[in-house]
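Got a structure for you, written out below as structure tokens; questions coming shortly.
Apart from one protein chain that is not included, each protein chain of the complex appears where it belongs.
Our next item is chain A:
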Amino acid sequence: MTTTVTPPPPETTSAKEQVRSRLPKSARAGGTLHGGPIAYAILIVFTIVSLFPLVWTAIAASRDTQRLAQTPPPFWFGSNLFKNLEIAWTEANLGEAFLNTTIVAGISAVTVVILSTIAGFAFAKLRFRGRGALMLLVIGTMMVPPQLSIIPLYMMVAKLDWTDQLQAVIFPSLVSAFGVFFMRQYLLQALPDEIIEAARVDGASSWRVVWHVVFPAARPAMAVLGMLIFVQTWNDFLWPFLVLTQSGNPTVQVAVAGLGRGFTPDQSLIMAGALLGTLPLLLVFAVFGKQIVGGIMQGAVKG
């Protein structure tokens, strides 16, 4: 054995740092580079573009329709906001619509989260015959547009006499292939095999493992998935539009879209309705925005 000395660790790091400091600025891209004024300018423009239609919805909702039919369009708030919100609320029957949408989105978020967590756990951590094929099926159907199944769904709903009933919207939204995939990806990483083995050694049955180990470990991802599904169900348009009419149990989106129909629609009322339909989710975003952003980014990396 020759006794060639490998350089001691401190020296390597300092050498590396020396190299790094000798590098042109461009070497330190990605994360370590500070953004210049151009970067801020682009981001601010993009932020304004993102937020402007939302702010302008509120401005238009605070005016009357005559003012909206003039140039230049209004850039600041008028005095009609609360009057318009009130009329839109009663005209589009938004009280009932809010209740309906909350029920639908709440039930589907809770169910999807629970079913996705236990199924995701099985796919991530348990061995069973057919696991690969079943997972492939789940991923495969994520690629299929939902429009491919709405006609038989509609036939089912018609046969069950569920038209205009909330269960027509609830049942198809209880399953999410994306949810299973999302939880599987999270649990693969966040749940070490040793913890499950330790619980097994202690004699825990699979159900107790789920209850006492998987659910606590998955809680952050469950919260994010719940919010994503809630947002998605709240905003869903096509299917509720097909099975719920405005007169019977509309969701918020169906009711808001209904405001836009007719040949002389009252624009400021439409904007008031659009604002009311969006407000709850914007509040959710204002409070949990950071977590939702984190969840979307987390779900994206391990694809």
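Quick notes on this one:
Keep this in mind: a contact is a pair of C-beta atoms (placed from the backbone, for glycine too) under 8 Å apart; a residue touches a chain by one contact, two chains touch by 3 or more; residues count from 1.
The working rule: contacts and distances are computed from a predicted model.
The unshown chain of the complex is recorded in UniProt as "Sugar ABC transporter permease", chosen from "Disulfide reductase", "Sugar ABC transporter permease", "TusE/DsrC/DsvC family sulfur relay protein" or "Peptide/nickel transport system substrate-binding protein". Where chain A meets the missing chain, the touching residues are 19-20, 23-24, 26-35, 39-40, 42-43, 46-47, 49-51, 53-54, 56-57, 60, 68-73, 115-116, 118-119, 121-123, 126-128, 131, 134, 137-138, 141, 143-156, 158-159, 171-172, 174-175, 177, 180, 195, 198-199, 202-208, 210, 212-213, 216-217, 231, 234-235, 237-238, 241-242, 252-254, 256-257, 259-263, 265, 267, 270-271, 273-275, 277-278, 281-282, 284-286, 289-290, 292-293, 296-298, 300-301, 303.
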